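Of the protein chains in this complex, one is absent; all others appear in place.
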Amino acid sequence: MRQVYLDYSATTPVKKEVLEAMLPYFTEKFGNPSSLYGIGLSAKSDLSEARAKVAKLIGTDEREIYFTSGGTEADNWAVIGTARAKKAKGNHIITSKIEHHALLHTCEYLEKEGYEVTYLDVDSKGFINLTDLENAITDKTILISIMFANNEVGTIQPIKEIGEIAKKHGILFHTDAVQALGNVPIHAHELGIDMMSMSAHKIYGPKGIGALYIRKGVVIPNLLNGGAQENKRRAGTENMAGIMGFAKAAELAEANLDEHIESITSLRNYFAKEITSKIEDIDINGDMEKRLPGNINLTFNYVEGEALLLYMDAKGIAASTGSACSSASFTPSHVLRALGLPLEKIYSSIRFTVGDFTTKDDIDYAVEEIVKIVEKLRSFSAFNKERTW
Amino acid sequence: MRQVYLDYSATTPVKKEVLEAMLPYFTEKFGNPSSLYGIGLSAKSDLSEARAKVAKLIGTDEREIYFTSGGTEADNWAVIGTARAKKAKGNHIITSKIEHHALLHTCEYLEKEGYEVTYLDVDSKGFINLTDLENAITDKTILISIMFANNEVGTIQPIKEIGEIAKKHGILFHTDAVQALGNVPIHAHELGIDMMSMSAHKIYGPKGIGALYIRKGVVIPNLLNGGAQENKRRAGTENMAGIMGFAKAAELAEANLDEHIESITSLRNYFAKEITSKIEDIDINGDMEKRLPGNINLTFNYVEGEALLLYMDAKGIAASTGSACSSASFTPSHVLRALGLPLEKIYSSIRFTVGDFTTKDDIDYAVEEIVKIVEKLRSFSAFNKERTW
């Protein structure tokens, strides 16, 4: 059966060039970069080149890149690290209601320890309000953590303005850029970002590797204690193959950023246009301008999302109701809730994300099948235009 | 030039079968196991099979295995997690002076927060004393963490007896089994172990993946907060390829454990016999009975270790002065210090570890070259039998 993957935000396949860059590190080049002999030293210098490639994608110095086991670890490290480092200054953190669970649950963990967290509201498109942000700042505020771009509705926040506010008040600014990386031009220094989380598997790299950018001069304690790796700031034998894969993925993303954005945006727009013209009563969630290029989030009114997904799966079409890690839990999306959607619309919403391997044919096939599925599901739905709850 | 790798304790190459088990997960089978569609669901069931294979190697239930980014994360999680979980009961941790830095530096981190840590002495072979252990227990003791087998001198601790003492006093028992895994038969339940750290890259699996076994009923808070992965106890998109590689490596280790131990032990003994018979004034550190099969730690009196390693490297022979992650730092081994070696002997000590790809020919070549190197270095050494400082 035909397979059409429209869930690139959940994870991406590893590109051929990326896998090729990784392979030697499992076998011939398996040395531990901390070792003093040949294969160890050459691993060490490859590690430094890899760091430079990731740094280049986000416009920083390579010594500001610390490899982690993924976006989740980077988020935990930035938030818990800042909380511990700035204990003497204060205990207040500002974030938003639409952050990824890696951020939200870390904040909740700190709340149990007595930290105070402000979760900023967002408007109906998913943007935080800069005045709200500034009003939330107290002299106990130690961290502003606002995601670069949202994983469900794709909304891109006014990062530069947030950076300026943080700087004005002398507060550290962290951003979860897991979804933005490779999809939006990022120059961390110019944007005034102090810490930024990244993950390789969202940009055609392997799962289980990511990084935290920490601006020079920002000091937070380690999350993982142990050996002297990562300039003594993140212990554990380096995941060399993963790092080399991440670096290759970053290099490709950097080289093709403009084309990638252009082609993905036009595919996504084509999909949105086709599906909304062929199915009535669909809402588009989020903003159409400041939005991740591959993302579209649709409410198929009167149709339940999980049923729709399973029918789609039966036709080989993969998409999801929200973030992958909560999709199995059937809790309504906290992001759509924050955008103000009523429960019945939340349960009818699906995120589609196109990526570098998506073709126009894939879109045509998906639209054709989804039209049939929605028709079928609506034909026996308890709800419709007239029959509301 | 001929390459002879004698540093399997630092890291191992990935076995062919292991790499093959990993490859599909980078490309066709790249799905996120939290996703509800086809490739997500099949990833989820593969994940559960993988967990079962790791569980089988250590005689536990698969639901007691939590994948982490490696041994370091597992150590940090067990120790910090227990510290947080048992705060109300007490603040005292017992460990030993010869633990890996992943354990020691985590303890030091907790000491800064007010926790108290007893670092047990070891005898000249590297064994802790069980009476010392029992005497160190107070009613504030919340954790005993003693490594299964030491990474520098290979000494295997009396784990079962430690487990009994822990149980008798109602204290949690964690062991860092990163070096023991796949080299010693381990039945975690029978040994009374509550938590155990493992790492794939020491058993011919990939770097950047490991696990913490947590006995059913033991509750510690998460180290990484976020998504609902790993039964909600360890967040972050699963490193599927890494996990499949770890599982394959565990399966191979389990199937061949007896032969592996036998052949590695005999190679190691052959190396030890050859080298000590051809070079005079060598000491063997550690115990020859309760020792990791592949490990031998030798003091080449009157010869400085780093110089020896580099001469060996020039002949393609790889070994190390101690744990890889501290070898670049030139601090004398804390393990050999705890065994009571004077500084000049510590600086003259080298760890060799043989592994599954080591041949008798490799050993013969290494011995022949090392004999020449030691002769040369001793010819202009500032020390010898007569000329001590």
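The first chain written gets the first letter, and so on, giving A and B; residue counts start at 1 in each chain.
Heads up, the rule we're going with is that a residue touches a chain if its C-beta (ideal position, glycine included) is under 8 Å from a C-beta of that chain, and two chains touch if they have at least 3 such contacts.
We take it that contacts and distances are computed from a predicted model.
Enquirer: Refer to UniProt and select, among "sn-glycerol-3-phosphate transport system permease protein UgpE", "Benzoyl-CoA reductase subunit B", "Dihydroxyacetone kinase subunit DhaK" or "Iron-sulfur cluster assembly scaffold protein", the name of the complex member that is left out.
Expert: UniProt lists the chain left out of the view as "Iron-sulfur cluster assembly scaffold protein".
Enquirer: Among B:F127, B:F148 or B:Y302, choose the residue that contacts the chain missing from this document, as touch is defined above.
Expert: B:Y302
Enquirer: Counting contacts across the full complex, list the positions on chain B that touch the omitted chain.
Expert: 302-304, 306-307, 310-311, 314, 328-330, 332, 343-344, 346-347, 379-383, 387, 389
One rule holds in what follows: only the chains that are shown with their structure count from here on.
Enquirer: As a quick test, compute the distance in whole Å between the mean CA positions of chain A and chain B.
Expert: Between these chains, centre-to-centre, one finds 34 Å.
Enquirer: Which of the residues in chain B end up touching chain A in this complex?
Expert: 3, 5, 7, 10-14, 19, 22, 26-28, 30-32, 34-40, 68-73, 75-76, 100-103, 105-106, 108-109, 199, 201, 206-209, 221-229, 235-242, 306, 309-310, 312-313, 316-321, 323-329
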